[in-house]
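The structure appears below as structure tokens.
One protein chain is absent from this view; the other protein chains keep their places.
For clarity, chains are labelled A, B, C and D in written order, and residue numbers in each chain start from 1.
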Amino acid sequence: MTLLTVENLEAGYETGQVLFGVDLVVEESELVSLLGRNGAGKTTTLRSVAGAAEPTVLGGEITFGSEQLAGVAPYSIAQRGLSFVPEARRCFPRLTVRENIRLAINHASDPKDLETVLDFFPELSEMREKQARNMSGGEQQMLAIARALAANPQLMLLDEPFEGLAPYIVRRIEDIIAEINDQQGIAVLLVEQNVAAAVAVADRHYILDEGRIVESVSTTQLRENEEMRQRYLGV
Amino acid sequence: IGGDDDGSSDGETMNGGSSLDSISIGMVTSTSGPFAVFGNAAITGAELAIEDLESEYNVEIDLSTDDSQLEPGTGLERARALVTEGDVDFLTGAVSSSVALRLAGWATDNEVTYFPTGSHSDALTGGECGDFVFRPSASNSMLANSISSGMVEASDEWFLMYSDYTWGQTAADAVQGALEAAGNTVVGREAVPFPSDDYAQYVNRAKASGAPAIGVLIAGLDLRKASSQIIASGIQDRTLAMHQLEDFVFWGMDKDAASILDVAGQVWGPAVDGGEDFKQRITEQGEMDPYIRHLLGYISVDQGVRAAVRAESTAAPDMRDALEGHEVSSPIVDMKGGGDMYWREGDHQLVQPTYTVTSRSTDAMADDPHKDWFSVENKFAGDDVTRPVEETGCSL
Amino acid sequence: MSSTLDARTRMQRLLSERSPAALLGALAGVLLLGNAAVQKPGLFIDQAIGGLVYGMILVMISLGLALVLGLMGVVNFAHGALFMLGGYFTYATMASYGLPFWAALLIAPIGVGIVGIVIEVVVLRRLYGKEPIIGLLATFGLTLMIEEAARFVWGASAVQPAKPEFLTGGTDLIVTQVGTYRLFTVAVSTISVAGVYYLITKTDFGLSVRAGVQDGEMTEFVGVNLPLRFTAMFFLGSAIAGLGGALRVVEFGIDPGAAEEFVLLAFVVVVIGGVGSIFGSVLAGLLVGWAQFLVPVVLSALAIVTGVSAINVQGISDIIPFLVMIVVLLIRPRGLFGEEGLLE
Amino acid sequence: MSHANETDEVGHAKSTDRGHDQEPSPIEPAVAPSSAVLGVHEMTRTFGEVLAVDTLSLGIEAGELRAVIGPNGAGKTTLFNCIMGALNPTEGSVYLNGSEITGDAEEQRPHKGMARSFQSNQLFADQTVLENIRLVVQTARQGAFSMDLFRSHYSVGRERAIEIADDVGLTADLDAEAKNLPHGEQRRLGIAMALATDPDVLLLDEPTSGMSPAATAETASLIKEVRDDRGLTVVLIEHDMDVVLSISDRITVLNRGEVIATDSPDAIQGNQAVQDAYLGGMREEI
Partner (left out) sequence: MSGESTDRATGGLPSMFERYKIPLGLVVLVVALRPLITSEMVLGYNAIASKMLIMMLFVAGFNLLFGYTGLLSFGHAMFLGFGIYIPAILVLNGAWVLPAGGNITFLVGVILALAAVAVYGYLLGTLIVGMGEIYFALLTLAFSQAIYFIVLRNPGELTGGSNGLTQGTLPDFVEQTRGEIAIEAFGLSLDWYWAVAVVFLLGMLALWQIVRSPFGRSLVAVSENEQLARAMGVDTTSYKIWSVTFSGVFSALAGVLLMIQNSGAAIENLSVFTSGDTVLMAVLGGVNYFFGPVVGAFSWLFVEDFLTNFELWQFPLSEVTFVTVDLSDILVYWQFLLGALFVVVVLTAPEEGIWGYIRSVASWLRKRMQQVRA
């Protein structure tokens, strides 16, 4: 069944339009990536779906399950089972690990409990009472994912979760994403520039360029089509 | 010449081609904030005076008022605007000593006649007196001298609590001087910031001093706060004195609380026997019951206009000549309750009778035809309570 | 903010930061107080109790401000105006509608809370996440508006309803007598502090509000209906301000000038306590209260001992809150319990 | 995901009471910290109970391009902060050209020849690109504080600023406000500003993070170019192993606040301890 449908999405900022008709679909329990170079509009797409105040959605439709998301407040979208892990982690700096996760649990309709979540992240489990601002970038990234996971969503939007992470941790987090998707059946829409990581995790890939989806390919296709990678992703 | 304010004799002069067919008066006083009730009362009084004067003389009198916001600088600015832009002939007004002193300084420098309507600070007719400044109200020392006999009788030891600005400071000095001159002791004195919302700590100190009597020289509406905290601390049975009582302040409290005052000095009040007609007119205005500020507004305008008429000029030096040493004979003498009133030459103080009052018992406090909560104990002739010119520090 | 949880630990930490200078200062303080207590024992006790009572009143005045400042990051200058409105609403309820004091004590805070909601929805909502100064400026403007509106409705002079009969007069505390009404104020203030403290540190509501001030957008992404919560929070802060005004008007009356009179003092208390710490504000309120009552006694006692009468500075209590603030901030730049990075 | 002791290797900082259970392999080569251009001697920095940097010594030679890698939370940024004076080390000392600078004020260090870029963008956001750079040039010329009141700022450092902007490829954006630049260009502006201090030693904290692969490659060559042209000494924190391996002379690997290896790129790739602690079996290709 189709979980998320984005149809002909147009969006932009005060400074100008950024998306010019994005179409994409995420099926239930699917792991899809959205690739594209800097400024292609990946973040803009995710933020539009999550209902952020900026960018302004100018046209098109976003359907989650059977509901239209246009004009719905972000918290209400979250409560319907869509978790968003934005760029730059955005952990609450003055809340502890426990409080960060607790918050998500308090406001989800069918949350996981704290211990289940922390089982995924032994390293966080050891620093429950540490405030997020005192954690390193990688630690914070884990916390951000843990927080999203705690809400037990149907769909998780991940915006460049590997940015600034050590290769080793990238692998950890790849595994975690795969595991979440695999065991819990949580669908994931993963935004990345790191094609290698995307390829390692996702089954299907959209390529975004200048605000339009220019390709929708399988992992194999992406692996094989060097020319496409070069053209849109510079790899 | 013992001047004669009586309309009949001056009327002739007026018709005799005098240039004075209109007089314009500026009044800068507090019409906003906690002192607005004082300022507005003075304006009401001034308007009544104009009514009377216009019907008495063939002269058009015009009153412009502006708000001093209780700030000397603002007051000065407004006063200056009234003089330069509004072309007023002379100035009146101010409810507080700070504003009055500032206007007085400027008036002296700029040759403008000024009647500081509501200020009691001794400095105004003392160290900071001025050529063109004439105080229509009684000074702190006049009031202090008035109540000192009552205070001396009531207790040998006193504790003084006073508002910490010119008015309170000079009042405390005057009262202490009067008490000590009579051989009494002041066991402690406390300056209280003004305004202040917390009198508890000062009341505590008054209490701890052990003095059986307390002088509460607190200005304006703060007197209410101080009184209610005196009651809360349980020392209301000690003798309480206030040198310059304005009935209005106590009208805001319940009668029980208002009845704690034992000795008080007063320039004038509804309890004074005189000016019944005036009181009636104020009451009819419907806004407020009559009290001293109404009369002060009236006196300022009355004396200013009459001086100009006598001098046939509104130039400050001419008005000064018409005022210095002038024996007042206008209706204000009667309103004040009778007695000698004259403008003293050396310091420009309007020497006038003063009163001491005490609060009536709760059930004797009348509310009709106007509020009458105090009764007069004594009346003093101005000359008996005014300090000699040599002691004022004023050299005019 | 979360560390308000373990106020005790923080207290210990504060006390454990001993330096020779601090020790010397403490010693000097004890000596001075001791001297005052010996010279004027009766007065000293009176003032100590009076200071405590007054301090709790300050806490009441500052609590709403501390809440809104520490948790929402809004420097709410209009706190004083809301406080003033609380007074007027009480007056209106009692004098104009003839309702009893108790009813006013309930109605006025709710009324002020509703005004707070309007302010939050119309103005403050647009300012979250911006520099704190901007909030200060906007609420400065609001203060002018509210003040002027009050002047329009109730006039420029002070108004005061009658104190409830059984709260007039004083209560004998054996060593001293304190106004019964003041004791009542202290009780209300204590209950409010305890309630607020519990709400913020122990409840889920408190958690989501704390998260909201750190990163509002993310809080919404997590599923929190933040606008509603912030509005609720501001309602609470305003209602507490209104309660403070309600308590005050009965004792002292209220006039439009009160809007600016108290807000500065409230800021001073909050800053001494350290922005973000409710516990700090409470302590700071008491500290200022005590300082205001005891410093003059200490000085006059010292003047007696040394024979230098100039030490007994007249009228010093007005400036004491500011002096306390200068001393505290020079020693601890973020106040007693302020947190690094919060509102700096 | 089958590593011997999983939690340790994730590389969050360890707590103070932990013993040294891991033998540091190839240690810092024989450059005494005090004789190198930039030397760090037994530096320790703690945050409460957390040991972010643990008795760490480092010697960077003149002209070297040194990469510092390590897991998140290894203490890389903290190390930079301590070197630049943004943080005070709990213990240990920092040397520049043989003289100790540990206690010097942060703002003095750029004037001694050190400069840094930040992990997250730090700019004078409302100012134009030109003015951002010009301000730094001005500061570099006039010292940390100068009461230069009698001329117009146009006459100080404009040309130099334009040159530097040209060097990093920002010429087209000179009049744009910094906050309106795209992310990648903002990072480049950060580098330009560091260069504008005219440093001998340049510390870059993840200069390519958030850049597209193309821009990353450009930046990498820019760094190398600058080093070669100006004879700079560069210390580079980077997670992008392509960049690290392609441009650095030597690589220092940090783990839990300690140096676990310093060696050439090739040797580091073959180092088992590094593999375990950081690289964790890097993917060679897509």
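The working rule: contacts are C-beta pairs under 8 Å (C-beta built on N, C-alpha and C of every residue); 3 or more make two chains touch, one makes a residue touch a chain.
Remember, predicted model here, so these are calculated numbers, not experimental data.
Put simply, the hidden chain is in touch with B, C, D once you look at the whole complex. The chain that is not drawn here is touched, among residues D:Asn88, D:Gln122 or D:Thr171, by D:Gln122. Only one of the listed residues, B:Thr84, B:Gln280 or B:Ser395, touches the absent chain: B:Thr84. Looking at C:Ile49, C:Val159 or C:Val275, the residue that reaches the missing chain in the full complex is C:Val275.
By the touch criterion stated above, the residues of chain B touching the omitted chain are 67, 71-74, 76-77, 80-81, 83-85, 97-98, 101-102, 104-106, 108-112, 123, 128, 130, 164-166, 169.
Listed here are the chain D residues that touch the chain not shown: 84, 86, 105-111, 115-116, 118, 122-128, 130-131, 134-136, 138-140, 142-154, 156, 158, 174-175, 177, 193, 196-197. Residues 75, 123, 126-127, 131-134, 137-138, 140-145, 147-149, 151-152, 260, 264, 267-268, 271, 275, 313-316, 318-319, 322-323, 325-326, 329-330, 333-335, 343-344 of chain C touch the missing chain (whole complex, contact as defined above).
Everything below uses one rule, namely that only the chains that are shown with their structure count from here on.
Path length between chain A and chain B in the chain contact graph, taken as the least number of steps between touching chains: 2.
Here the chain at the heart of the shown protein, by mean C-alpha position, is C.
Averaged Cα coordinates give chain B a centre that lies 77 Å from the centre of chain D. Centroids of chain A and chain D (each the mean of its C-alpha atoms) stand 30 Å apart. Taken residue by residue, chain B touches two or more other chains at no position, since every residue touches fewer.
Counting partner chains per residue, chain A shows two or more touched chains at no residue at all. The list of touching chain pairs reads A-C, A-D, B-C. Partner chain C is touched in their complex by these residues of chain B: 31-34, 36-37, 164, 190-193, 196-198, 200-201, 204-205, 207-208, 221, 224-225, 228-229, 231-234, 252, 254.
By the touch criterion given at the top, residues 50, 52-53, 73-76, 78-79, 83-84, 86, 90, 92-96, 99-100, 102-104, 106-108, 131, 133, 147, 151 of chain A touch chain C in their complex. Against chain D, in their complex, chain A makes its touches with residues 15, 37-39, 122-123, 126-127, 134-139, 141, 160, 163-169, 171-172, 175, 193, 195-196, 199-200, 222-223, 229, 233-235.
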